[in-house]
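Shown here: the complex without one of its protein chains, the others still in place.
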Amino acid sequence: MRIVHEFLRRPTAVFGLAVVLLVLIGALAAPLVAPYAPDEQLFDGLTLEGAPIGPNGAFLLGTDTLGRDLLTRLLFGARTSLIIGVVANGTAVAIGLGVGMLAGYLRGPAGNALMRFTDLMMAFPALLLAIVLAALFHPSLWIVAMVIAMVNWVQVARIVYTETRGLVERDFILAERSLGAGHGRIVFRHILPHLMPTAIVWGTLGIATTVLLEATLSFLGVGVQPPEPSWGNIIFESQSFFTSAPWLVVFPGIAILLTALSFNLVGDALRDILDPTQRGRM
Amino acid sequence: MIELILRRLGGALMILFGVAAITFVLLYALPADPAVQLAGRSATAQTVANIRHELGLDQPLIVQFVHYLGNLVQGDLGRSYTQKTEVMTLILARLPATLILMVSGILVEVAIGLTLGTIAALSRGGAVDRLVMTASFVGVSAPQFVVALLLLYVFAATLQWFPMSGFGTVSHVVLPALTLGVLGAGWYARMVRSAMIDVLNQDYIRTARAKGVAERTVVLRHAVPNALLPIVAMIGIDIGQFMGGVVVVEAVYGWPGIGQLAWQAIQQVDIPIIMGVTLISSLAIVVGNLIADLVAPLIDPRIRAR
Amino acid sequence: MTDASGDFGRTDAPVLSVDGLTVDALTERGAKRVLDAVSFDLGAGETLCLAGESGSGKSVTSLSVMRLLPRASLRIVSGSIRLGDRDLTGLSERTMREVRGRDVAMIFQEPMTSLNPVMTVGKQLLEPILIHQGGDEASARAQALRMLEAVQITEPVRRLGQYPHELSGGMRQRVMIAMALSCRPKVLIADEPTTALDVTVQAQILKLMRELKGEFGTSIILITHDMGVVAEMADRVAVMKDGRLVEIGSAVDVFERPAQSYTRELIAAVPRIGARAGTDGPPVVTAAAKAAPAAEKSLEPVLAVQNLTVAYGARAGLFGRKAGQTAVDGVSFELRAGRTLGLVGESGSGKSTTGKAVLGLIPYQGYVAIGGEELMDFSVKAMRPVRRLAQMIFQDPYASLDSRMTVGAAIAEPMAIHGIGDRVDRADRVAELLRRVGLTPDVASRYPHEFSGGQRQRICIARALSLKPKLIVADESVAALDVSVRAKVLDLMLELQETEGLAYLFISHDMAVIERMSHDVAVMNGGRIVEYGSRRAVFENSEQDYTRRLIAAVPIPDPTRRRLAMAG
Partner (left out) sequence: EETPAKGANIVVTYKDDIATLDPAIGYDWQNWSMIKSLFSRLMEYTPGTADLVPSLAESFEITSDGLAYTFKLRKGVKFSNGREVVASDVKYSIERAVNPKTQGPGAGFFGAIVGFDDLSGGKAEGLSGIETPDDHTVVFKLGRPDATFLHVLAINFASIVPKEVVEAEGQDFGKKPVGSGAFVLKDWVIGQKLVFEKNPNFYVADTPKIDGFTVEVGQEPLVALLRLQQGEVDIAGDGIPPSKFLEIKNGPDAADIIVDGEQLQTGYVAINTRVKPLDDVKVRQALNMAVNKERITRIVNGRATPANQPLPPLMPGYDKDFKGYAYDIDKAKALLAEAGYPDGFETALYASSTDPNPRIAQALQQDFAAIGVKAEIKALANANVIAAGGTEGEAPMIWSGGMAWIADFPDPSNFYGPILGCAGAVQGGWNWAWYCNKDLDARAIEADSMSDPARKDERAKLWGSVFTDLMADAPWIPVFNERRVVAKSKRMGGPGNIYIDPTRVINYDAVYVKQ
């Protein structure tokens, strides 16, 4: 209740939440609100020479190079991109948190081994790993999401590791140990909450990059398969058209930016609100 | 210090071995057959079999790997399947371009990130801060290809300040470096901002002000050097990523870097090149981190004591 | 508001004159007054001490004079700060910069963090000289060297090239002073300059400041909550409370004839060394215990330590095993129920390390037994029964509470860990414990940052008590607290000892506090116990120079006594 109240007092947070909800509703209700079917290549969606059509009354955001309605594709693409940006990136952050936290907390041989593993993963070219994994497990949305998670957790783990090392030295953790708290309790009840700001930052900043990474994978033939739209592959498919058909890049670009930004605004607000020391401050 | 370097190099070797092994297994698991690819459409089954035999692809994985490692120890990365040239030659030919782009890209990235991050930190919570933080998001979410082309259209094609493509003079590197800088600066700006906010709250900043030091000097001489540490770690990571190649930027500006080599090799399943580039970029990541670790004490003398 | 400066009746014009200074803090809920019409004068060559409890506005006053208030949150609403014939409140930032460091200089509480860690001492020393006096590097260097000599730093030439972390706390504070005085300012503001230092080092720094004041003719505003330091240093004393200046007068007047009850309280709360001379053990505080003085409750020691040795940083390196640094070296002692062992020694002597080791929080060698059971290994499981017997209270009550957990949850935490009671039982126990440490049970739902330092330490004590332990290791547990608050917390601890029969291992570098709390005292130096015996024996007939030096360094909150001693 208090959280809701605090949240509503922040205009930027409310704006962020509104956009996030809008995108979410758009994604869920796409079949109801979208003017056309997502992969319908409309006969009048291309000029006679085969060029896409700019925004107009019939196609509010224009059409793509196959004569499909861009607005419709953005609405349906929101599903894919939310799954990639939120679920895949979220999983990456979660794995990174887990590994980094464990490695930072355990220290000793186990912690060392974990960190060496992280180093190894970090030294491994991410894109290659993604390509191979996706090629091995025939690309589908969920596979792609998991592949991205597999690739992106490493940096989070590094940062979390460093932070955890710092936390473990803090007095309150020592106090906790002196009370006889078990490892699980210390890690999950006391260290984890302090890592939330980092998690939120990575969780939100990573949304845009993962959405674009998915597009790169599509381009290599290991991403989400056409005609399934995603914001990233809409941009990627038509990025060379950005002088002749700028709407094909601008609108999905805005969608990615706005969504990532809004998640960030919500995340920032949550971070402040959840951190009791920030309460009541500006 | 020497011990640190030795130990890290030992670790690096382990990591390289691990990377080589994993890459090898993964590439082996790929369904694409390089021999079929090489033989082309008109080849007979006999030709394909011959090529596979000549490349040693008909041997068990472990034999191939041991063979590869044996050559690797002698500094031999093998020959490209498609080009028949030594992978080492191919990589070395592209290394200077990659290094130049890496260094200049990082410089621009850090310069922009540092400036914007500092400005944001100084006007924390204000309009400028919001603007910079939003801008950092734009940088992070912008598609590379579009940014690269946009800069090329504006500064090379229209204004003709810089050449559109190629490699050689300083003016060639400006646009590619700028593109990388614009794209990467967002992360740096965010990091610098939070580090600077931290630093600006430190007692020694108050001390400097109490001495009558001008605000500019306070920020530049007292605050910024203290906020550099996380940046150095980040640069360490970036070195590795840039070494693996920045495919899109290289492509748009016709930059003869490793990225284009890697990209083509992946498309053509040219395993020796993929292996070579992978190892080089892993090495770069390890070295990058090592450099970051070695530079850190120069920036922060407290670390020297440890 | 008192305009007390008049009744002191100085004739010469004041160097600095603060008049009606009012400062507001800007919060979300509007402005909050933090300084309310503060007025005082500072005469030439005079030392004015600003005293008062934490949060009373001492630092805000000094930062106002420097015009270094954080712009976003604090604002001078009215009043004037006159330096000579200039009103500092009206100066532009540019002119103000010329004033800072040249006319008014400042040193801060934390010598550890007040110097820029990535800049050499030399560079930092040169900065104000070059800014305010111009000239070339060489002459500035020469002057910096002279200043380092003036603050009596050993090997001054070498220090110029060193980084702050290479100096000890005392040395850093000397560098700060050298830096502040390098342009011979008219006014030096020192905000808690010695609080973070060892008593022995504190004594040296205070002496140095007094000497330099004479040499440079600087007026000093000294901010401290330590009445001992006030008595030691002040020509005049100003006492602040809740943003007001409640009393100002000469040191002797204020100490001997305090006009305000608040000032009296402040003075009374200061533990005086030697106050318990001629007695055994700490004072009795509860009525019950007064009625029936406790006999020796048991002969069985709660804590027995033999030959305890701790080394940090030992590990297997590439070039063979590293021995590590021995922080505690063959320490032995024992502690029985209902008694307090005071552990003293200067900074780095190994007190905290000993405290952590006896609780099995760090690996050690030697024999430690709690409640007769030897600690064998350090697995969480094996230690759990011991944890119920022995608890710890840390120096920094804020740092030792999880900032993201309500204090109720924090106090219930040990019971939750040991699976004692259900939620309702624990809530009852939390309420009882809060009452026991003098807080109301309704605070349980609040977070640590919403409490004052003293309250936080009470919460830590409540948490330590929740398992009904037999032994509490208190590591500098009152060092971070105000004098008045400190006295209350100490009383609470004594009371709990009498009623619950607790044994304390009481770690402190403050000899006065140790004297008040302990039955027995162990003095540590360089990781060894150099003297061990009953408090009375150690304080009154110490065999060790080291111990006597520690005792002598404690400032005495009596301006008349101390100055005589100095003169003599």
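Observations on the model:
Chains: A, B and C, in written order; residue numbering restarts at 1 for each.
Keep this in mind: a contact is a pair of C-beta atoms (placed from the backbone, for glycine too) under 8 Å apart; a residue touches a chain by one contact, two chains touch by 3 or more.
Remember, predicted model here, so these are calculated numbers, not experimental data.
Put simply, the missing chain touches A, B once the whole complex is considered. The hidden chain makes contact, of the residues B:20, B:55 or B:147, with B:55.
Screening B:37, B:59, B:194 or B:217 against the full complex identifies B:37 as the residue touching the chain left out.
Among the residues A:30, A:46, A:130 or A:174, only A:46 touches the chain that is left out of the figure. What chain A contributes to its contact with the hidden chain is residues 39-41, 43, 46, 48-51, 65-66, 131, 135, 138-139, 218-222, 225-227, 237-238, 240-245. Annotation for chain B: contacts to the undisplayed chain at residues 30-48, 50-51, 53-55, 79, 82-86, 89-90, 93-94, 97, 149, 152-153, 157, 164-167, 250-257, 260-261, 264, 266-269.
Note that only the chains that are shown with their structure count from here on.
Centres computed as Cα averages put chain A at a distance of 22 Å from chain B.
Across the assembly, chain A contributes 282 as residues in contact with two or more other chains.
Within the complex formed with chain A, the chain C residues making contact are 27-29, 356, 359, 361, 380, 383-384, 386-388, 391-392, 394-396, 399-405, 413-414, 417-418, 447, 449, 460, 463, 467.
Residues 3, 6-7, 10, 124-125, 202-204, 206-215, 221-222, 225-226, 299-302, 305 of chain B are the ones touching chain C in the complex. Of all the residues in chain B, the ones that touch chain A in their complex are 11, 14-16, 18-19, 22-23, 26-27, 29-32, 125, 134, 137-138, 140-143, 145-146, 149-150, 153, 187, 190, 237, 240, 244, 262, 266, 274, 277-278, 281-282, 285-286, 289.
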